[in-house]
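Complex shown without one protein chain; remaining protein chains in place.
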Amino acid sequence: MRSLYNRIAGQNLDRLAALPDGVFAVAMTLLVLDLRAPAAEAIHSERELLDALLAIAPRLVPYLMSFLTLGIFWLGQQAQLDRLAKSDRDLAWMHIGFLCVVCLVPFSTALLAEFLTFRAALLVYWVNLLLLGLALLVTWRHAWRTKLIRDDTTSEVVDAICRRITIAQALYAVGAALCIISTYWSIAFIVLIQLNYALAPPWPSPRRRG
Amino acid sequence: MRSLYNRIAGQNLDRLAALPDGVFAVAMTLLVLDLRAPAAEAIHSERELLDALLAIAPRLVPYLMSFLTLGIFWLGQQAQLDRLAKSDRDLAWMHIGFLCVVCLVPFSTALLAEFLTFRAALLVYWVNLLLLGLALLVTWRHAWRTKLIRDDTTSEVVDAICRRITIAQALYAVGAALCIISTYWSIAFIVLIQLNYALAPPWPSPRRRG
Amino acid sequence: MRSLYNRIAGQNLDRLAALPDGVFAVAMTLLVLDLRAPAAEAIHSERELLDALLAIAPRLVPYLMSFLTLGIFWLGQQAQLDRLAKSDRDLAWMHIGFLCVVCLVPFSTALLAEFLTFRAALLVYWVNLLLLGLALLVTWRHAWRTKLIRDDTTSEVVDAICRRITIAQALYAVGAALCIISTYWSIAFIVLIQLNYALAPPWPSPRRRG
Partner (left out) sequence: MRSLYNRIAGQNLDRLAALPDGVFAVAMTLLVLDLRAPAAEAIHSERELLDALLAIAPRLVPYLMSFLTLGIFWLGQQAQLDRLAKSDRDLAWMHIGFLCVVCLVPFSTALLAEFLTFRAALLVYWVNLLLLGLALLVTWRHAWRTKLIRDDTTSEVVDAICRRITIAQALYAVGAALCIISTYWSIAFIVLIQLNYALAPPWPSPRRRG
């Protein structure tokens, strides 16, 4: 039995959609704080500046990878919120939990950029991806179970969203496992998965990506 | 007697709800700036990186606690704003005052993360929680007294919101007092209070949490 | 004669109101980045932590002063935007110019917090206040001259907004001039002006604050 307060809180869908916009915007921008201009004292010629810029260029890879990650999960969350007819307190909290994992992305990105060849850094990044997926799956299942979803949403759409998250997570897990060979393989594989989701090329068999 | 300017300022409810979304989003994301990747120079093996990561793991506790804090007070403020029929300049200023206290949360979290075993750090954190609660109580009472609340809001709801804030603050005070034994007890107790509010398990007696 | 592009750009009032919300939210939160937890290495007892916290306490004064500043000018800008019937490209650019000055507030606050007793720091802060006021005056006059303001806005309201900005700036100038005696007098006077605008106590003669 719910207390009165719990029945009135967390019902505003506009606010529930606006907070993530802010969190994602800040997280996206913070990713770049990791890219720092080289210190002026150490640079005395164009040559040295070019060398210093080339030295920080590999950091662009985790930056772009995380931007893709944030883009994918922002779209994923907004696709869910778009489908809601109403919200409740529990759903609001699940989305706040999701945002809590989103806020960790700049940290795990900075860690990976600093330790590109270390499996521990890559696995931290993968756990972050895994938690993002799990959080979105939990929010969606709760919304479905407690009938918060708009009536015009067919069970086909509900399943498509679940399937998509599950397949993506299975692919990410394969990517993470590739770190047994080399972390570069993992990163390359994860970036390919993400480009696939971002670019969404029209594959011959549409089944494959739900 | 109010001047003309004061009668026309601070009336837009949409804007009054949008500013907090931004402030909370930034504050949530800044919490994580406190989690820093270890410096690459000190790390030479997977072992050392794992050890360095384990060493910063305890910092996740204040991070998660503050994320819960911000989530609770974001929902609390939005629940109030949802109930408003209109706003006035004084109410706008009270909400800005509340945001001023919200912006201090990353500071008091960083302080607590740095000094987990120091009572002074814990009490600073508790004062921050106390000010958050007081600010929300003041905004709500003002809204009620000056009839800014929507007509469909029963006095039962008005009281439920006041009661909830008061009980939560009483529990936080107990948590803070536990630092006489140990700051760990305080932190554990405060996290439990917050999980209780976030998860809102259906207690046998709904009276207890208003 | 306007080019086609210039006639279609910058017309969306919702967006013009949303960007400032974001800028003010970030600027407010960045103010606190100036408050840093003392370094753990230097602290070995509760006593030392308390001393370190007391040592950073004076920094709260410029923080609170700037929060008041940002609150006053956020309300001031939103009061203007609320009155607009439409927007044009020039007005959009004037508001972007205003935001450019808003973004300097965390810098001039950090400068003042670091150099509380230096007149140069205080004058930089005052120039920032002056530019904020001028920018708002320019946007408002442009909106009035080019008939972008809603029809239900009487010329009384238009004048009240201009008068308010002018009087506030005159008072800030007096506050800045007080630094001839001492920067503390200036800061105290400016904080009093701002509290007056924030709290808006009902003075006997409403004329005084327009």
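Per-chain residue numbering starts at 1, and chain names A, B and C are given in the order in which the chains are listed.
To be clear about the criterion, a residue touches a chain if its C-beta (ideal position, glycine included) is under 8 Å from a C-beta of that chain, and two chains touch if they have at least 3 such contacts.
Every value quoted in this text rests on a predicted model; they were computed, and no experiment measured them.
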item	value
Which residue of A:35, A:177 or A:192 touches the chain not shown here	A:35
Chain not shown: contacting residue from C:50, C:64, C:124 or C:171	C:124
Sites on chain A contacted by the missing partner chain, in the whole complex	17-18, 21-22, 24-26, 28-33, 35-40, 43, 46, 49-50, 53, 64, 67, 71, 74-76, 78-79, 82-83, 156-157, 160-161, 164, 198-200, 202, 206, 209-210
Positions on chain C contacted by the hidden chain, ascending	1-6, 8-12, 15, 18-19, 21-23, 25-27, 30, 89-90, 92-93, 96, 99-100, 103-104, 106-107, 110-111, 113-115, 118-121, 124
Chain not shown, touching residues in chain B	22, 25-26
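Keep in mind that, in the parts below, only the chains that are shown with their structure count from here on.
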item	value
Superposing rotation of chain B relative to chain C, computed on C-alpha atoms, to nearest 5°	90
Equivalent of A-B within the choices A-C or B-C, defined by over half of its residue contact pairs recurring	B-C
Chain centre separation (chain B, chain C; CA means) in Å	25
Distance from the mean Cα position of chain C to that of chain A, given in whole angstrom	36
Chain B: positions in contact with at least two other chains	18, 21-22, 25-26, 30
